[in-house]
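So that we are looking at the same thing, I have put the structure below in structure tokens.
As you look at this complex, bear in mind that one protein chain is not there, while each of the others sits in place.
Letters are used for the chains, namely A and B, taken in the order the chains are written, and counting of residues starts over at 1 for each.
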Amino acid sequence: MGQKIFSAMLMIGLPVSIAGSILHWPSLLMFAVYCLTIIALASFMGRATESLAIISGPRIGGLLNATFGNAVELIISIFSLKAGLVGIVLASLTGSVIGNLLLVSGASFFLGGIKYKRQKFNVFDARHNAGLLTFGVLVAFIIPEVFAGEMEESNQMVMSTGISIILICLYLAALFFKLVTHRGVYQRKEESFAEEETEEAEWSKKWSIMVLALATVAVAYVSENLVHTFEDVGNQLGWSELFIGVIIVAIVGNAAEHASAIIFAYKNKMDIAVEIAVGSTLQVAMFVAPVLVLVSLLFETQMPLVFTLPELVAMVLSVFLMIVITNDGETNWFEGLTLLAAYLVMGIGFFLL
Amino acid sequence: MGQKIFSAMLMIGLPVSIAGSILHWPSLLMFAVYCLTIIALASFMGRATESLAIISGPRIGGLLNATFGNAVELIISIFSLKAGLVGIVLASLTGSVIGNLLLVSGASFFLGGIKYKRQKFNVFDARHNAGLLTFGVLVAFIIPEVFAGEMEESNQMVMSTGISIILICLYLAALFFKLVTHRGVYQRKEESFAEEETEEAEWSKKWSIMVLALATVAVAYVSENLVHTFEDVGNQLGWSELFIGVIIVAIVGNAAEHASAIIFAYKNKMDIAVEIAVGSTLQVAMFVAPVLVLVSLLFETQMPLVFTLPELVAMVLSVFLMIVITNDGETNWFEGLTLLAAYLVMGIGFFLL
Partner (left out) sequence: MGQKIFSAMLMIGLPVSIAGSILHWPSLLMFAVYCLTIIALASFMGRATESLAIISGPRIGGLLNATFGNAVELIISIFSLKAGLVGIVLASLTGSVIGNLLLVSGASFFLGGIKYKRQKFNVFDARHNAGLLTFGVLVAFIIPEVFAGEMEESNQMVMSTGISIILICLYLAALFFKLVTHRGVYQRKEESFAEEETEEAEWSKKWSIMVLALATVAVAYVSENLVHTFEDVGNQLGWSELFIGVIIVAIVGNAAEHASAIIFAYKNKMDIAVEIAVGSTLQVAMFVAPVLVLVSLLFETQMPLVFTLPELVAMVLSVFLMIVITNDGETNWFEGLTLLAAYLVMGIGFFLL
């Protein structure tokens, strides 16, 4: 049923997007249309990636998910960078991190927890992820922030480039660890059974690749137009650039994750729900963000890995809260509510900035 | 025996308080008298609340404890707010948080640990509390601090009000979680036995309510006078407003908790000792503090939820230390000593500010 809605959204959204961008329809209207169209396109990219992943087996599949999982966000961000909107890109990265950690996880823990009293997930994965979050967000984002303040400006980009390369390398090493050297090592017994279910790909390899290619082109086209509505929308609704980036762009860019994490939580498959939320965060912090820093070297305005203080603090606190809450491999509705409350606190803060 | 001492303290303290405040006796003397009288009154309020809680059953009892547990602190703070002493209120909230986490827990872990080699408590509660501490102190106090620095002043009170409402709602949700939906879910086996002991209320319902009402009025009267001695005492002893708030007011306002937590630790009932110390911290952070922010909207000088940097850092570090130490559901004398040492380090800092 969800798929039909997305198909309809796309059938209407794409032509309207094209027409509106040529005929210069009102920014506020087009902003909404672009957002919905991207959400619909993201769902198709998700299905195509999923099919490809099943066809190519777990290792290549894992890699595909890791690279295409945040393709939409990557594309929107590259067009923002090209337009010189470095502030919005950093804000939307922040938004992805706190959105995935607090909003996606929070909603899935809360809704899943209403149905089941105690939901469990693999505690080894939680701890592995805790280490990565600590590295990817705390170490790799706080260090450049603090050191940049006492550094010549020319060195900031050198430092950001170096740290970005380290982030990408460690991210690839994490995939190697998970998919090759320690595959299944930390699995719980009941999981190994589930593993045996052979999933069937929805689409053929050829069709998946075609959908992926077409959707990517469409997302790129719509994103470029979306980016240019930000200023008008901000002025008309009284939203700051920061709020648009942290809250709006992040929700649009991660709509697909939201939906699927909640569905898995509701089916009591918490391992997958957590993996989507935290995995997506790690992808943003350790892959999308550093890739954008490196890509920005090609553009006029370069993007150092230096967030504003509110952005950095919001991400760091989200990581702490997530680690403390998932540390025991169990969730309940109250833990979900706590995460949602933290998102609300930060949302109020960003709105009033 | 303790009760006789408190009765005597009250019998002497209350008349002297009244006489001294009318006859304008020296501030330093009256400061001491007021403090001791409040400690005595607090012990009576504690016994009355306890009796009422037993009579009304665990659910209403939990609520009663949650609201009256820090009644003394709330009353002193409201009078301080009325007198425009926002700085002292924030300082005494800080003092309660670090006092409960470091001094109360530290003393009870240390003294209990001298008697028993390893003391255990419910690790689920510890983790549940860790999540709440992370939200209530880290997220809800750090966000306004950091964001306020980059915000127009008029927005600070809006943000503080919003966050305060969220804090109170989540605190009530936590009570609902603990007393209704997940009551007993995380209990250890040996605990369910202990639960069966039927406690008997010391006082009747009527008598309890009367004591509570009278003591509240008396605390209010003495508190109002106490607040007005702060300036003189600070000048005469060379203590800063901050030191009086963080160390002195906090010790007076939490004397009751100190005594009972230590007694329970000494009886090896660590679940209760930890619950008193951490529960009281959460009450202050998630209930007393936000209520005071909302109450201050009625007064001339409003109180944003924005602490000074030393206060905030002291609270955050106390939370970290507490989480790291209680994370394994076990304590020993050395962990208690570590908490006490941290309190001493912070005490030195606040004294020299």
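One rule holds in what follows: a residue touches a chain if its C-beta (ideal position, glycine included) is under 8 Å from a C-beta of that chain, and two chains touch if they have at least 3 such contacts.
Since we're looking at a predicted model, the values are computed, not measured.
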item: Selected from A:Val158, A:Leu237 or A:Leu309 as touching the chain missing from the view; value: A:Val158
item: Sole residue of B:Asn155, B:Gln302 or B:Thr338 that reaches the chain not shown, by the stated touch rule; value: B:Thr338
item: Chain B residues that touch the omitted chain in the full complex; value: 117-118, 308-310, 313-314, 317, 320-321, 324-325, 327-328, 332-335, 337-338, 341-342, 344-346, 348-350, 352-353
item: Touching residues (missing chain, whole complex) on chain A; value: 124, 127-128, 130-132, 134-135, 138-140, 142-144, 146-147, 149-151, 155, 158-159, 162-163, 166, 169-170, 173-174, 177, 181-182, 185, 323, 327
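By our rule, only the chains that are shown with their structure count from here on.
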item: Geometric centre distance via CA averages, chain B-chain A, whole Å; value: 40
